[in-house]
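One chain of protein is taken out of this complex; the other chains stay put.
The block that comes next holds chain A.
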Amino acid sequence: MFNSKNFLFFIAVFIETIFNANGDLFNEELFIKPLPPAHLYTYFQFTTLVNDNLSSEHTYLAPRSLVEVLTRFQVDELHFTLTEGQWRHNHWGYPVLDAAPGAELYAWFSSDVENVDTQWKKLSSTLAGLFCASLNFIEDFNTITPQMALQPTGAIPQNPNITSQLRYASLPREIVCTENLTPWKKLLPCESSRGLSALLNSRMIHNTNYHSIGVHTRKVCSSSDCSVVSLEIKQTVALVYDSKIIRTTDWSFTKLFGQGLPGGCPLASSSKVYVDITTNDTQPFLLSPEPEKVLLSQRGGSETKLALYTIKPENKMTTIGAKYISKKDLVLMKLPPLYFNRYVLGYGKEFGGIVTELTNTFWSSIDVVVLQNAPWWLPIQLSSLRINGEASSEMVLARHYSPGRSRQKPYHLELLLRLPPKSATKITIDFEFVFLKWQEYPPDANHGFYVGSAIITANLPTARNYTSLPGTASLFESSINASKPWYPAVFRTNGVMVSLPTPDFSMPYNVICLACTVVALAFGPLHNICTKELVLKVVGSSVTLKQKIINLFKKKKE
């Protein structure tokens, strides 16, 4: 008995030394939150902290491919997400990390980079190859440099021109599929053979209402005075299951992911599963197996109860599940402090408008930055900007507008607004429809054209429905009891679709065919009229042999 205890202790020490020796730290976490009445949010977070900062050429747990790309293009901070579906903030609350539908990429380059635009183009093309995504379609005409909406989250030296090193692009049309998930999984130290990533079975996770995979890298301080920085690579997966799709409100790993969990990743310092059981009071359910611990998190006046499971590498196949006891009660979700909606106005093919509605349900005012990003083929005019129908509003504290240029630059509008307490604000801006060249239409042009989501950055005064991590923290566990004066959040609204005037694409071909035929047919007579003379034949003149034969036929006919 004594011996085996001693042995266990020894193993613990030994595992610690592995990671200290090689410097890198890897943590995997899974957060499950029921979203009553019918949805379930699961959020995976894999965090690799590269402590060995001496050289980027030698990697231990970090993916060399990604580290090499970051080093080659001198990227300080990178955020890349691929998302399918729409997060419904007013029903589901806030996700840990929000993402725009389709592909979204933004990065801060190091201040040593002089030509940010060429580096940005190279970076997006390289990432396109790495993730099998169409990021190579990121060009100057869909890239913007946000001025207020996005701030670096990592340790970047103070620089007044930090936004000049930032580039942002989103491709709302991008479809996310298995081919993106496979290269994403290869970046994990345990790939998909062990640990929580083994749950990411592409057949199951694409069968959800919303799914989003992401890679977020940044520099974090590794010493107290921040003189030493290390690289943090965070890979995330967010999934929202619909009980209609899985055909039951009860859930378990087997139902959600098609299999149980084959133990934690042996390279991870911790593998933890958190289940939000706050809704257990109103919608009682039973967790099986019993959680190891129940944590009570008090954050900004709201309380969250989290059931904690620690997964050991040597664990046998585990599955965590919940069974609802009664399913009759209808629950009303508490509305989050801020939610928004976006839609298109207008009819016909000449003018239209985009409306962004922001609702503040909180009792105090909230400051938000709204970033609207319209492609060059959707010219939005600043003169038509109306806030609650008024051209000038006291709510606007600051404004940035950069007009687009045809085929070169998108339209970009940023507004810093102070939303009054308990209010709804409607931002309207008009646009004109533009004719594209026939080669500029995407395949299936009649499907419509996607306009990227607006970004809404807010400092929320309350943590109600808020699940994000504190700014400096790397792990989900640090969001427990993390009360702060405000809670920064970056949200994306839903994307919208407009239907541009679309020609009949067979028309050019028809025109060519018709024009050629007409020209060919008309040319013969035209040439004859111009160059030949009509001569009357004298009757009774000598008849040639040919004429005789023709006459013979004529007679027969008569």
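Here is the rule we use: contacts are C-beta pairs under 8 Å (C-beta built on N, C-alpha and C of every residue); 3 or more make two chains touch, one makes a residue touch a chain; residues count from 1.
Keep this in mind: contacts and distances are computed from a predicted model.
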{"item": "UniProt protein name of the chain not shown, from \"GPI transamidase component PIG-S\", \"AP-3 complex subunit delta-1\", \"Protein YIPF\" or \"Phospholipid-transporting ATPase\"", "value": "\"GPI transamidase component PIG-S\""}
{"item": "Contacting the left-out chain in the complete assembly, out of A:P63, A:G214 or A:G495", "value": "A:P63"}
{"item": "Sole contact to the chain not displayed, among A:Q86, A:S110, A:T126 or A:T319", "value": "A:T126"}
{"item": "Absent-chain contact - pick from A:P146, A:P189, A:G452 or A:G495", "value": "A:P189"}
{"item": "In chain A, positions touching the absent partner", "value": "7, 10-11, 14, 18, 21, 52, 54-55, 57-61, 63-65, 68-69, 126, 129-130, 186, 189-191, 193-194, 266-267, 313-314, 516, 519-521, 523-524, 527-528, 530-533"}
